[in-house]
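Every protein chain but one is kept in place in this view of the complex.
Coming up: chain A.
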Amino acid sequence: MSTLIAIRLRNAVVLLVLATMLCFALVVSAPGNVAVLIAELRTPKATFEQIRVVEEELGLNQPLILRYGSWLNGALHGNLGVSYKTGDAIGPALASRLPITLTLVVGGAAFAMLLSFALGFLGALWPGRFGDALSRVIALLGASMPSFFVGALLIYALAVELGLFPTFGTAGLSSWVLPWMTIGLLPAAVLSRVVRVGLEEAMARPFALTASAKGLSRRAILFRHALPNIAPTYINALGAQGGAMVVGAVVVEPLFALKGVADLFLQGVLFRDFMVVQACLLVFLTSFILLNLMVDIGMMFTDPKLRRQGANA
């Protein structure tokens, strides 16, 4: 199994390098020029020569391959460059913002898992009853409402009208509740269906009849026999939803005035601040690849057949 994990790790590194190349190329070829913006900040209606001076200062006149090489070399040594806009080093800015985004996404994922299991089991334990219908309605609503709308509703209802939680900020646990709910609702809706449908399918398989012939109650069969069988599917879906939540942070962070990585990314895009965009993309890509690696390993631990393949690999 450890060899299989080693192979996956090696693949992850190769993937990461390829991904940085791709995103470097994309960022460079995006319309807009930071040199023009900076030159115009210095002197309104900057001349072509003034723009050229700025380009030379920033090293933008060098060939692309050199720019990529020096950036990659710096990144490997922990130096992600300097923001064109503010002149600050990007590394420390990212380091201070990363915990906020991590708290948002991990907390949101925990909320999504809790809610999805609650809703999924509500339906599976009493199929066709009120709880089942309720879980379906919540899943449908959760999956069809965009997060900026959910967030606005939650802020209005729970923060403005009822005053239960602060509307923004990072002061204490209560200020995190609304962001977690906002970012976690859609994944919870999708995952609750994964739980509900997966359990139903498992209960229709012959081993559920065997478990019943052993004298186990329906509840015991659901928890002890059906649940282990949906684990690999659930982990896979959770991985996909985790990726979606990293993207969702771009919407949720500004909504709650959270100064996270996604917020920095948005600022970078608005100012064509390539170095910032590049660094943020690097963080996002790394998190996607790590997430996939974790999903692969998690599936290996929960699916006996995959574990066996891993032992042979």
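Note that in this section contacts are C-beta pairs under 8 Å (C-beta built on N, C-alpha and C of every residue); 3 or more make two chains touch, one makes a residue touch a chain; residues count from 1.
Everything below uses one rule, namely that contacts and distances are computed from a predicted model.
A.B. asks: Given the options "L-arabinose ABC transporter membrane protein", "Monovalent cation/H+ antiporter subunit D family protein", "Peptide/nickel transport system ATP-binding protein" or "CU044_5270 family protein", say which is the protein name UniProt records for the missing chain.
C.D. replies: In UniProt, the chain that is not shown appears as "Peptide/nickel transport system ATP-binding protein".
A.B. asks: Among A:203, A:222 or A:255, which one touches the chain that has been omitted from the display?
C.D. replies: Checking the options A:203, A:222 or A:255, the one contacting the hidden chain is A:203.
A.B. asks: Using the touch definition up top, pick the residue from A:80, A:211 or A:237 that touches the left-out chain.
C.D. replies: Spelled out, the listed residue whose C-beta touches the missing chain is A:211.
A.B. asks: List the chain A residues touching the unshown chain?
C.D. replies: 127, 203-207, 209-217, 224-225, 228-229, 231, 302-305, 308
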